[in-house]
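As you look at this complex, bear in mind that one protein chain is not there, while each of the others sits in place.
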Amino acid sequence: MYSRRLLEEFTNPQNVGVIEDADGVGQLGNPADGDVITIYIKVKDDVLVDVKFKTFGCAAAIATSSMVTQMAKGRTIEEARLITKEEVAEALGGLPSGKMDCSNFAPDTLRMAIEDYQKKQKT
Amino acid sequence: MYSRRLLEEFTNPQNVGVIEDADGVGQLGNPADGDVITIYIKVKDDVLVDVKFKTFGCAAAIATSSMVTQMAKGRTIEEARLITKEEVAEALGGLPSGKMDCSNFAPDTLRMAIEDYQKKQKT
Amino acid sequence: MKRIYLDHSATTHVDARVLDVMLPYFSEKFGNASSLHSFGLEAAEALSSSREQIAAALGAEPQEIIFTSGGTESDNMAIKGAAYMCSSRGRHIITSIIEHPAVLRTCEQLEREGFEVTYVPVDNEGILNMQLLEDSIREDTILISIMHANNEIGTIQPIKEISELIEGRRIVLHTDAVQSVGKIRVDVNELGVHMLSISSHKLHGPKGVGALYLRSGVNILPLVQGGGHERGLRPGTENIPGIVGFAKAMTIVREQLEEDSRHMQHLRDSMICNIRSRIPYARLNGHEEKRLPNNVNMSFRHVEGESLLMLLDMKGVAVSTGSACSSKSQKASHVLTAIDPGVDYIHGSLRFTLGRENTMEEIDIAVDHLEEAVMKLRQMSPFEEE
Partner (left out) sequence: MKRIYLDHSATTHVDARVLDVMLPYFSEKFGNASSLHSFGLEAAEALSSSREQIAAALGAEPQEIIFTSGGTESDNMAIKGAAYMCSSRGRHIITSIIEHPAVLRTCEQLEREGFEVTYVPVDNEGILNMQLLEDSIREDTILISIMHANNEIGTIQPIKEISELIEGRRIVLHTDAVQSVGKIRVDVNELGVHMLSISSHKLHGPKGVGALYLRSGVNILPLVQGGGHERGLRPGTENIPGIVGFAKAMTIVREQLEEDSRHMQHLRDSMICNIRSRIPYARLNGHEEKRLPNNVNMSFRHVEGESLLMLLDMKGVAVSTGSACSSKSQKASHVLTAIDPGVDYIHGSLRFTLGRENTMEEIDIAVDHLEEAVMKLRQMSPFEEE
């Protein structure tokens, strides 16, 4: 079912946690549906200097969360918002067919965090 | 299915053949139905001194034919006509349930042969 | 890595004694039970003695046992067979909302064909609401199908009470005993049922074979047509090695049920107790006492079942979850939804189903891994305080 690479990511996820003084926060999903991803970002000079996540969900949700935070860290805001589910899935050695939808979930949450940051900038 | 005793009788049937100058002959069944028994009797002083059969039919038909000829030989006409299918079946160690009907077949043919003999006596 | 299998309600390994008796029937005594020659006779004898063994283990008569390909087919055959048979008398069927899909989907199919089905609810512990069952019985009720024990949460339903309730009425009572046989005593006369489904692979027999107990005098229509096998009720060349293995598995159940049951219950109770004492916010799903001796179904707050299952699998511990994670959002099973453990718990259920060969040591190791996994996932959970 799951690729070996995804399972590794799932068992050893990176960037788990909360950024207390985050510049942006995104959250998607809801507990009744059984999956919630929260992503925190810290931004300096348009670059994501720190990205952390907390995820309640299946192994794919956790692995994609971990992967997306790693891919985002060090990128500019513009680069990070372009991360696609396909890229994430590929980096994880593919997702089972029934789980492809779920790989959109983490990049979407990251985009929400970026939007949150940008909204705060404007105000 | 078949008892060991019946199979023995079937493989080594007694009294197979035709009595050329028989005193009575009985025949039951027809080739289209797949079974025909012919029984020949030779009578002396009301006693069946010889009984022979020819049978086209299943193992039960052959075994019961053989058994009934043996049971009849040496008996009086009156005794022989009273031979029942139960007796024949019992002597063969029982018949499979689907074959009980078929055990009537040989005693009935014997009774026909006896009737044939009696009819001839009258004329 | 030593693997620990705690998913015996999904399937079981074939017992060594069972495989032993099966082996000669593959390549030596391989005849077709309908053949008249010696190869056929060997097969026919194996078939008939297997039937006797299975009947004996259920308190039934040999001619009341019809062999099928498994639990799903038995359920379909019982429910549709009785429904079609009795449809001139009435078209109302009663079942419960926590049945196996083999029963629920079959009832839904009958609804599409014009039958009416009442799905009786259960309480928060998963026990059938007997009052509602009684209230739903009508003049045109022809069939009641209620599972003996639930496959997810292990609750045992009051089948005997149902059979007493409908005594004297012309209602056929079916029970899906796929999960109960081999774990608790199942006697068709004590239960008072007309039909009862079993599946061999749930009780250390081979896969691909099952049976329907059909009480003498109760008539159903066959779902499959063909040669005259199984009194015309279920044609097709009989799976002799499978049936022989199934019969042996049932005989073993009959001989050692009490001992096995006691052993599994001991493991179960100490597992529940350990989990409760070591893992906070762990909730038992189902009934404390009216449950199978081998079923531990617990929910862990703020963690998701499939993740938990995967983490345990990485440690060699095989379990199941009621939260099948398939597409975008996790669907909690219909059984968990029916007993509603609450939003914080519903997606975090794990089912541990023990087998007679599990040891206390295995249970202890499993609980260690479980504790670690729950902690790990809670650290990742957005609902948990840092």
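Order of writing sets the chain letters: A, B and C. Residues in each chain are counted from 1.
Rule of thumb we're sticking to: contacts are C-beta pairs under 8 Å (C-beta built on N, C-alpha and C of every residue); 3 or more make two chains touch, one makes a residue touch a chain.
Predicted model only: the values in this text are computed from it and were never measured.
Although one chain is not drawn, the whole complex shows that of C:76, C:157, C:285 or C:299 it is C:76 that touches it. Considering C:21, C:195, C:209 or C:336, the position touching the chain not shown turns out to be C:209 (whole complex). Considering the full assembly, C:309 is the residue among C:171, C:253, C:309 or C:363 that touches the omitted chain.
Contact residues of subunit C toward the unshown chain are 3, 5, 7, 10-16, 19, 26-28, 30-32, 34-40, 69-73, 75-76, 100-102, 105-106, 108-109, 199, 201, 206-209, 223-227, 235-242, 306, 309-310, 312-313, 316, 318-321.
The chain not shown here touches subunit B at positions 2, 7, 10-11, 13, 16-18, 27, 29, 31-38, 53-62, 98-99, 101-102, 105.
Throughout what follows, only the chains that are shown with their structure count from here on.
Work out the mean CA point of subunit B and of subunit C, and you get 57 Å between them. In whole angstrom, the spacing between the mean C-alpha positions of subunit A and subunit C is 40.
For the pair subunit A and subunit B, the distance between mean C-alpha positions equals 93 Å. Residue positions of subunit C in touch with at least two other chains are not found.
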